[in-house]
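With one protein chain held back, the other chains of the complex are shown just where they sit.
== chain A ==
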Amino acid sequence: MASDGHGSERQRAASRRLSAIAGHLRTAGQQQRPQVAGIHCKAESSSDGEEAARSTTVPRRRQEVMKWNGWGYSDSRFLFNKKGQAEFTGRRYRLSGMVLPSLKDWFESTFGASLQHKSPATATLNASAVPFPSLNEAFLQDLKSTGIPFSHEAEDRVFRAHGHCLHEIFALREGKFGRVPDLVVWPNCHEDVVKTVDLACRHNVCLIPYGGGTSVSSALECPPDETRCIVSLDTSQMSRILWIDEKNLTAHVEAGIVGQDLERLLNESGYCTGHEPDSMEFSSLGGWVATRASGMKKNVYGNIEDLVVHIKMVCPRGVVEKSCQGPRVSIGPDIHHFIMGSEGTLGVVTEVTIKIRPMPEYQKYGSVVFPNFEQGVACLREVAKQRCAPASIRLMDNAQFQFGHALKPQVSSIFTSFLDGLKKFYITKFKGFDPHHLCVATLLFEGDRERVLQHEKQVYDIAAKFGGLAAGEDNGQRGYMLTFVIAYLRDLGMDYYVIGESFETSVPWDRVLDLCRNVKERIVRECRERGVQFPPLATCRVTQTYDAGACVYFYFAFNYRGLADPVNIYGRVEHAAREEILANGGSLSHHHGVGKLRKHWMPESISDVGIGMLKSVKEYVDPDNIFGSRNLL
């Protein structure tokens, strides 16, 4: 293998990696992949004739590839087939086309749901139910003269009126629309954005930047009482890598590029960013910056704030950027930190210089089974203490472990099922692990082969001290797959009266166990008190380790049969869960952001003076509230 040409080895590694993590995205043949482009703005050099030919993973008319009322690609969805077995349609993912024999039992026993009780979504978007756009004619006139593409078709506007919060998707499935943007524009480059913002300021139009649309904080919701024309600024057409600097290992990229394109394009040159949030198929670079995103491999590559070298943002006040690319500077408070986490309230991020790394030579999944969650957390803490965390290390609790198991595809041979049985016997009978308490940590190692193997041994040795048993690559890989398909699974649940969502926090190490237990218990108690007829699924995993704490991720779902207003009850329970998190020393958010969903807690989270600081920045940068999404503050 080592004797292979360097380039082909890289290529192979690239394709292997993509297949492993994001799943095979089998792009349709007629779609041509985006290229590393020149620095010229396309809008300047080309007329509208070329627009149609241009295509990226994300077309302007997103609804042609993606669901308008659910997660992800239209061709990929879970369903229960005629035999009552779950299967995943399409050809994009490793799981695509497979039958998942145990999902039904898990689904029915966990939620008390039944395949007989369906709650299907409205099939098609009824354009006449969408509020008529209130357009600012003067703005529209000026916009036309710039040649920037725009649309006020109902489908385009509805698509950009929401993120993926439960209440947003639930409303769409019922065919209900609140305030939606009046206009969608697709700038092609930084200059286009400057022009758009300029016009918006001149005509007092409200702008809401739109990247991947994967927000789960109500950040994309249009304020219902906004009387101005709301323009959704879709950055998806700004998706080129403008240059790659191999000397400094940086790439300058337009902010609209989505994660999977960024990785694929860089992989072609032998590089990667290593930034892989669970939403990376759809979320955009600009969105990551605007929400302070975190990737699952942050232990090797860092979170977005560690990755970003330079940001260009267009604000009503002008363009903000630093004048150099020094790796670290002491020039007052870092203006990047006003931008990161600003959630579209200050301006639009148009271009980002981001660190890149040579693609890892070798990748290996792994998993460890622990007798209980407490031991697992203790192990993760020790790993963090010794600063030897693999690229990713996650600890799933027992419920999530069982969830993961329900997603096992049909085993192809008797031999595999025999082996599985043997493994199970070894762990539960021979080692005496209680199947209702054991939990599993999934691992992902990256680097050169030698080091990975060495690293792997170090981690497994630590795990052994906490009673952990190595449980194979397969378990590990399936754990990561779960996070990519979970959003598709939610759509399946919603077809059968089950609603749910995830939320996250970060918390000091000594509080991890207490927080996990109390939040789960609070969810169960709140559900009971609010009349939910079936016990909810409340499960968590520790998804990131830091020196001083960890990131904890919760899944919460329940069967809402018999409830008049399930979304309202869902919201109240989630609210209570967040209160519990805060009372237990957890943060308001680790990486999802605040948006409008959590801004209620901002003053207690950052103090009144802190709020004042943010407000004064907003007042200077955007005095007329052009970026009027009303997130954060």
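What we mean here is this: a residue touches a chain if its C-beta (ideal position, glycine included) is under 8 Å from a C-beta of that chain, and two chains touch if they have at least 3 such contacts; residues count from 1.
One rule holds for everything that comes next: contacts and distances are computed from a predicted model.
Engineer: UniProt protein name for the omitted subunit, picking from "General transcription factor IIH subunit 3", "6-phosphofructo-2-kinase/fructose-2,6-biphosphatase 4", "Myotubularin phosphatase domain-containing protein" or "Glyceronephosphate O-acyltransferase"?
Structural biologist: "Glyceronephosphate O-acyltransferase"
Engineer: Considering the complete complex, identify which of A:L582, A:M602 or A:V617 is in touch with the unshown chain.
Structural biologist: Result: among the candidates, A:L582 touches the missing chain.
Engineer: Which listed residue (A:R357, A:K423 or A:R511) would be found touching the missing chain in the intact complex?
Structural biologist: Of the candidates A:R357, A:K423 or A:R511, A:R511 is in touch with the missing chain.
Engineer: What does the interface between chain A and the hidden chain look like in terms of residue numbers?
Structural biologist: The list for chain A reads 510-511, 514-515, 517-518, 521-522, 582-585, 604.
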